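In this view, the complex is presented without one of its protein chains, the others remaining in place.
Lettered A and B in written order, each chain numbered from 1.
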Amino acid sequence: MNGNAPTGEPLFGLREMELNFGPQHPATHGVMRLKLKVDGERIVDCYPIIGYLHRGTEKLFELHPFFQNVPHTDRLDYVAAATNNLAYVGAVEKLVGLVVPPRARYIRVILAELQRISSHLVWLATHAIDIGAMTPFFYCFRERELILDLFEQYCGARLTLNSMRPGGQPYDLPQGWVERCGEFIAEFPAKVDEYEDLLTENRIWKRRTVGIGVLPPETAIAYGVTGPMLRGSGVDWDLRKALPYEAYGEVEFDVPVFHNCDTYDRYLVRIEEMRQSARIIRQCLDRLPDGPIMAKRPRVLKAAAATEAYHAVEGPKGELGFYIVGDGSTNPYRCHVRPTSFMNLQALPEMSRGALISDLVALIGTVDIVLGEIDR
Amino acid sequence: MSWAWLDSLRETIGQPQFTLLFAPAAKFLVAIVVILLIIAYLVFVERRLLGFLQVRLGPNRVGPWGLLQPIADILKLLIKEDTIPNRAVRWAYLLAPCLVVAPAFVIFSVVPFGPSPNAPGAPRWYVTDLDAAIIFVVALASLGIYGIILGGWSSNNKFSLLGGLRSAAQMVSYEVPQGLALVGPLMLAGSMSLVGIVESQAQRGLWFAVPQIVAFFIYFVAGVAETNRNPFDLPEAESELVAGFHTEYSGVRFALFFLGEYANMIVISAIAVTVFLGGWLRPFPSIEALAFLDLIPGAVWFFLKVFAFLFLFIWFRGTFPRFRFDQLMALGWKWLIPLALANLMVTGLLVVLLNGRT
Partner (left out) sequence: MSEAPKPPAELAPWEREPAAPQWQEAADDPVALALGEALGEALVSARTFAGDLTLEVRREAFRSACAALKERHDFTLLVDLCGVDFPKREERFEVVVHLYSFSANRRVRVKTAVGEGGEVPSLVPVYPAANWPERETWDMFGIRFADHPDLTRILLWEGFNGHPLRKDFPVEGIDTGAAIYPEYYEARQGPIAGTGTGWKVKNPPAAAPESGPEEKK
């Protein structure tokens, strides 16, 4: 019954406190641990510790034939399965020289862009709730639900889609899907305005995000940061424009770029990307060509010996790539994932130095991590 | 068949000692029960309202329209295990929740819920009419901080500690503008009794929110901060500090913290209504054309206004993101306190200049 700190250490004599932020913490979006050194609430040092969700996916890839690996990719970035599928099948196609028919390319773009919207919606929802705004969470999930319904109607799954195959698409679009998707896309931009009403000009929101986590373009590039984070840092670079794949070369869209390099600008980039995605989907639905959805391909895909290919797509979080080495067998000899969030998370210690604990929460949100992809 | 006991009871009630001692206690008890009920349903209303704001339903399974939800919640909290961390400072850990709840309830003893005519024997709508009620309210409100600091510190959890420190800083700095904001109406009324303040508003036929709009605004903002409600819910910021000062609490003790927070919401609303919005007075008390509104009893007006405030609290929660710690402090010290001081000076000047009339 004395007044000393229970651990017996002098509590108020310490200058810095070590704080384990996670692995079980509401704001780490999964199981990530940040070893923080804090001086009061100011962060002196931040050391991310990851791997709590490691499942050895890359080893699993080596055990299964090319076709059977698609479901594994669903589980990487589990809020953006279609994009993972797209990157993987793209890499396999590049490795074995498959050419995808145009209709399948368009379907892929539609799915990937729907997935981008849904991933950004999850991001916005969690980012806002991390900063304390509760309501956008429910608004975002309302629209995401509609997207998941569309996925369900296409491939039967809502989250782990398994929606693409090397060489094309497993299924054609079901009857009426194009109209339903068109309806959703017609309504969606108004919903984005709704989210913006709640946040964009909100003074508290701006105070929590403007000037927080400034990441100059040079630093961003040095840390391998890609995607909306890089565009929020003023680098006009989008793989869909830079190295177009699938049908992206045939559609019109703008790449939003903002130059203040802070959390607010990254927020604006992602909000605008949702609108642009809707625009892309609209064009794809209008121009959807007829024809086959699957290329002529052998029943069992074999890569030639000593071949290797790297293919990357612009995922919702940034460059998502697959590096596949073939050895003449039916399985990939080595399949490495270029994990977007893993690379982006590297910039977190840099961004969080000198920030407050409250900022750290905003920063974890703005990096938009998915631990399934980081830990693989 | 003797009704003598009834007669003797009647006699006892007639005794001045009884009126002095037992009547306030009984009234206080009634007040507490009413407040507890209000709190229970406030939580329910909050969840339903938030549901409405957030395009979902909210709790609607227990009883008709979910009306029995609060009872289910209370039962759940009562039968949950009351965990105490091994290395917690036990006495402080156990004491903290009580320290949060008790002052919040005691404040209700000075709040006048309705008009109290001077006629002898007429019911009085307050437990006691303290001469220094405002000081009493401010003093007790600051006592609640100790509960939160103690709870945060004694849990021996770093997140709790940070939450406790945040709330200490927050509540201490927001008490200043809150107190200063209360001085304005006090100067106008020339009384520190809450009953006196309402009566002075009745005399003037004017809610103090009109001449003291700045003080009213400051008081309410500081009040939201005092109760740790969104957008000032930093001490328990869920996404930052897990649950802040009450991370380690469970069961009844958590329920007490919860109770304290909601009781404080009602306290802040009740004081705001009493001091700024004319307490039990109808809107525009000076306009004769609206006299028919007096048909509605004063207590109903009072609670209507309180509920309007509580609705604001909930609405805030559904709308705003959370402030950052330093921004919160800056808002308090750089804006609210200077503003409150300026308001005080202007009020003082006016009171002196218009001395004859005030």
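Some observations on this one:
Throughout what follows, a contact is a pair of C-beta atoms (placed from the backbone, for glycine too) under 8 Å apart; a residue touches a chain by one contact, two chains touch by 3 or more.
Small disclaimer: the values here were computed from a predicted structure and weren't measured.
Checked against the hidden chain, the listed residues A:Y78, A:W177 or A:W237 yield one contact partner: A:W237. Interface with the hidden chain, as seen from chain A, comprises residues 50-51, 54, 56, 58-59, 63, 94-103, 167-168, 221-224, 226, 235, 237, 242-243, 289-292, 295-298, 303-304, 306-310, 312, 319, 321, 323, 325, 333-334, 336, 338, 342-343, 345-346, 375-376.
To be clear about the criterion, only the chains that are shown with their structure count from here on.
Here the spacing of chain A and chain B, counted between their Cα centres, is 45 Å. Listing the residues of chain A that touch chain B in their complex gives 1, 5-7, 17, 19-20, 25-27, 40-41, 128-135, 137-139, 142, 198-199, 202, 204-205, 207-208, 356-361.
Partner chain A is touched in their complex by these residues of chain B: 50, 53-56, 87-91, 154, 156, 158-159, 162, 165-166, 230-231, 233-234, 237-242, 317-327.
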